[in-house]
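Below is one structure; the comments refer to it alone.
Every protein chain except one is present and positioned as in the full complex.
Note that the chains are named A, B and C in the order they appear, and that numbering of residues resets to 1 at the start of each chain.
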Amino acid sequence: MNYNNFIIPFCLGASLLLIIIIYKFAKWLSKLDKKQKYFVKRNFFSKKSIAAINEVFREALIHRNIYRKNPLLGYMHMSLAFGWFLLIVVGKIEASFYAGSFFEEPWLAIFFKFFAREQANFWVANFFSFTMDLLLLIVLSGLALAIIKRLKSKILGIKKATKHVIYDKIALTALWLIFPLRLLAESSTAALVQNGSFLTGGIGELFSLQFAQNVELPLYWAYSSVLFVFFVSLPFSRYMHIPSEVVLIFLRKWGAKAGEQYSGLSDFEINSCSRCGICIDACQLSFSANINNVQSVYFIRDTRYKKLNDNIANNCLMCGRCTEACPVGLELTLIRQQLRTKTEIAGKHYYDYCENKNNKNKTDIIYFAGCMTQLTPNIIIAMKNIFSAAKVKYWFMDEDKGICCGRPMRQQGFVQQSKDLISKNTKLISKSGAKLLICSCPICYKSFKEEYSLDIEIMHHSEYIKMLIDENKIKLNKSELNIVFHDPCELGRGLNIYKPPRQVLSKIGKIIDTEFSEKDSLCCGGSLANTVIELETQLEIRNKALEILTKSKPDILATACPLCKKSFTHAYKGKVMDIAEIVSKFLYLQNNSKKQEIKEKEIFSILK
Amino acid sequence: MKNKSVIIIGAGVAGIEAANNIAENGYNVTLIEKENLLGGNLKNYAKLFPDFYEAGEVKNNLINKLNSENINVYNNNEITELFFENNKWQAVNSQNQKFLADAALLTTGFTVFDAKRKEELGYGIYDNVITSLEFENMYKTGKITTKQGNIPERIAFLNCVGSRDEKVGNHYCSRVCCINAVKQASEFKEIYPDSQAYCFYMDMRMAGQFYEELYRKSQEKHNVIYIRGRISEAAATLDNKIQIKSEDTLSGLPLKMTVDLLVLMVGIEASIGTNQLASQNEINGEYGFAKSKGLYGNDNITNKKGLFLAGTCKRPLTIPETIADAKAAANQIIKYLNQI
Amino acid sequence: MKNWGFKISQARIIDLDKANTKMFEDLCLKVPSAKRCIMCGGCSATCTASNHTNFNFRNCNLMFRRGQFEGLAEELDKCMLCGKCKLVCPRGVNTRAIIYNMRIILNKMNYKNIEL
Partner (left out) sequence: MTKNKHYWNQYQKEIADDNYFYERSCIRQSFFPGSETTFLKILREELGKTIIDDPNQHTCTGIGYHSDVVPFDTTMTVCARLFSLMKDAGFKNYVPSCVTSFGVFTEVIETWQNFPEELEKTRNFLRKATGREFDIPNNIVHPSDIIYKYRTELKNKMKYQLINQETGKPLKGVEHIGCHYGKIFSKHAVGGAEFPQVLAGMIEEWGGEVVDYPERRHCCGFGFRQYLVMANRGYSVANTKKKFDSMQAYKPDFVLTNCPGCTMFMDRWQYTIAEMEGITYDDKKMGIPVLTYEELAGLLLGYNPWDLGLQLHQIQSESLLNKIGIKYDPKDKFVGKSGTFLGEPNKPEKLIVDYEK
């Protein structure tokens, strides 16, 4: 049997790792919610599993997403992950080939050079030896890049590297030591028995026979021990993302979706974070306000180590920019919202005072302005204008201060209260018999779409205006105005509505592109979701965003959210208008030429 | 010796007063005004607090003295650049015409806050939300009416619009709006004793001579009702009245009422000219106002040799304060011209 | 225990010698702008809950500041956290964060999914 005492640390470490991972995965899988479990069962034996394998290959080994962001960074990850993976696979084949059986000792592949001392020197062995050296070289090159990244992250396109915890540092040190030690150990064997190829053999030649004899066993011990350290620290360090992400990809392919509640899937997501720190660069708190310790990477890290505090949990604009940037595709904003959930007080009813709000009139269309819109009366007036121009009958649900949609409560983690509000509004809406609900505030809109279970159509006013134009119910005047459209977070990244507002605005003026738009658009700083930063910080974020948005000196800075409008109006001396306001000003009045004339004058006055 | 000259930019209260004082001493003064008429912001007012003195009279007294031959007045001239070159202060107007002098005095003054920036108060949206300036204009005509031409039965004055407001970036107190609201409420009640006037305030700052007395008189004689609370929403009702919402903080209850006219007491902001010329000469202070060298004895001089400041280009001031400040500036300038 | 038919009345007075004002100081560490309030009442004026109930954020903040916590948690439950108050505040007080933190403190709430 191929045995030496130095394999003990490796075997022990590998078994421990296996046990811990199986235990953790079993626990998380059992925590999956009903829907997620259903999908897993239904799609386990389906083509989706094959698609998942494909995805694992592309994302977990080749790291396509990171490659796209920065080729050098992608190569670093690929060489380490894929290189090591191949080392294991090819090593296994090599060992099986050598032993003449597939069921050779499991450690043989790892310490192959040591045990395969009297291997015949023919082309197959040479081929394997060469391949293995090549793979080792690739891995070592990746390692070199990793060291450079640690020292100077900017070269690899990362402005701010993550600050790591002690587990990470131990695992990282072990990881960095594995391959140099393997190289040295194998080189020493190669020096003694000449079984190395260009790399191990080449370095082996530099060793004297005496020296190689002296260091060979200690080097294998060191190699094996470092493996032990890495394996044992892996489940407690960021390297847990390696096994977790594989399962996560399968779960996703099978159709499991993260819901409002924290679940086993969330556990997998949290552990799939590799703490690469890409989210730090995407975060406006970082690049506008120089707050660098609260981003998703730290949020998830602190959650994993059960150290989460209010300052980190609540210090987030929930703008979703990090979700867009995450290479693992973690739903960071949603996870944050799940985790903000607070302990509840059983049996409490919070908003009974809203009961006296009654709707007597039946209606087909409801207009819900939202709390914030109450403070931007121009939007409400504009919407009323548009409704009357399109001759639409509607019920203005919150004309006399309505019930909040519940999303602000949910964002702060008060689920019970949020549900209370949702049920109050649902009652009002279903009583009215409406078929269409139009919102002016993207926050309410997202809430109605995702948190309510209303079986009526829900639209943001930008979509509704688009529909009115398409149906020829309103006509607009064209002008020469230059318009910059600012995508509100909840409307854009939140609900993927990028086109309708642009289509509407392009009927009025010329839309000018900005540096950050659509998926990359910036938060206005007015976000309600952050309860930690103070006004001063919000203004820094706003000013930076405003600076970028108005670089081209547009005639109008358009947006589709009362909160964004409010943020920008206070600082920008130019025109900041909601899309509804602009449309209302540019309504073409067919049957009244006199009014139309006045209208045109008004349009002209906008430019002033 | 006396052929030395000074440019004064802005022919408002401070500019004219300083011009008169300097010219009396035999120096040449170039007084430049961007508008057609002289008098600056004083033109906008009918009567002055706290004694209801005719603003027109103050203005005429100032302007009438301007006929000294040492003063050259250039109206309709907007200065866009001011700099020191070849031992002269040079002011350039928008037509690229240059004015040269040995010293320069900035009296570019203030402009009022644009109330449209506080959208929730409905200015520019609803007809019957007006600013204190518009109220003055109406008062000049002797008729204070709603846009529909009716006599307001109820009028509300809201203090601190654009002052003491972090949201619009103005942390400072404009100092004159409180007493101005008291004055305007009293004026309103003089004309319409049967109507009711309300004044919404955060703090009543009556720190000038006779201010407190006027405040008291407005309570006793004119029955102006003071409510400690800030209005945070205004909306029009069907009959074009304005419904306002505030908290009556002293009773701790929310308060809503309908008024025929809502007057926003707009605060003082640095004028565009002040902002522009001060930053060109690196004497820009907080909030776009110009910065003097120091408050104690150096308030009219700046870090730039030969560049002087007077009036509300530095900070909100009342008219008597501005006049005194202009005299002080004139004194400093004369001293400076004597030395060079 | 004897039935007296009456109880010793509690003083209505705000006794700043005994009141717990430390809680407000702690709150200020989280929301420094809480100190800036000048009690203008703009928040309560715009508040939806204030218009339907006797909820009054300005007063809640003041009571918390004075260490008067009785009934405060129930009072704060009426707030919908919509954030309008934050938008109208002339002093830039982070009103919403104050309510959020007062709620957490008074109800001793914690994160549900994380055992801390």
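We take it that contacts are C-beta pairs under 8 Å (C-beta built on N, C-alpha and C of every residue); 3 or more make two chains touch, one makes a residue touch a chain.
Please read all numbers here as calculations on a predicted model, not as lab measurements.
K.L.:
Sort by label and list the shown chains the missing chain touches.
P.N.:
C
K.L.:
Since one chain has been left out of the picture, which residues of chain C touch it in the full complex?
P.N.:
Touching the missing chain: residues 2, 4-11.
Please note the rule applied: only the chains that are shown with their structure count from here on.
K.L.:
When you check each chain against chain A and chain C, which touch both of them?
P.N.:
Joint contacts, listed by label: B.
K.L.:
Just by CA atoms, which chain is the most central one?
P.N.:
A
K.L.:
Which pairing of chains gives the most C-beta pairs in contact?
P.N.:
Maximum number of inter-chain contact pairs occurs for A-C.
K.L.:
Give, as an integer number of Å, the spacing between the C-alpha centres of chain C and chain A.
P.N.:
36
K.L.:
Counting only residues that touch at least 2 other chains, which ones in chain C make the list?
P.N.:
Expected reply: 46, 51, 87-88, 92.
K.L.:
Which residues belonging to chain B are in contact with no fewer than two other chains?
P.N.:
As it turns out, chain B has residues touching two or more other chains at 120, 166-167, 233.
K.L.:
Touching chain C in the complex: which residues of chain B?
P.N.:
120, 160, 164-167, 202-203, 228-233, 245-249, 252-256
K.L.:
Touching chain A in the complex: which residues of chain C?
P.N.:
Checking each residue of chain C against chain A gives 30-33, 46, 48-49, 51-53, 77-78, 80-84, 86-88, 92, 94, 96-97, 100-101, 103-104, 107, 109-116.
K.L.:
List the residues on chain A that touch chain B in their complex, please.
P.N.:
By the definition above, chain A touches chain B via 374-378, 381, 535, 566, 569-571.
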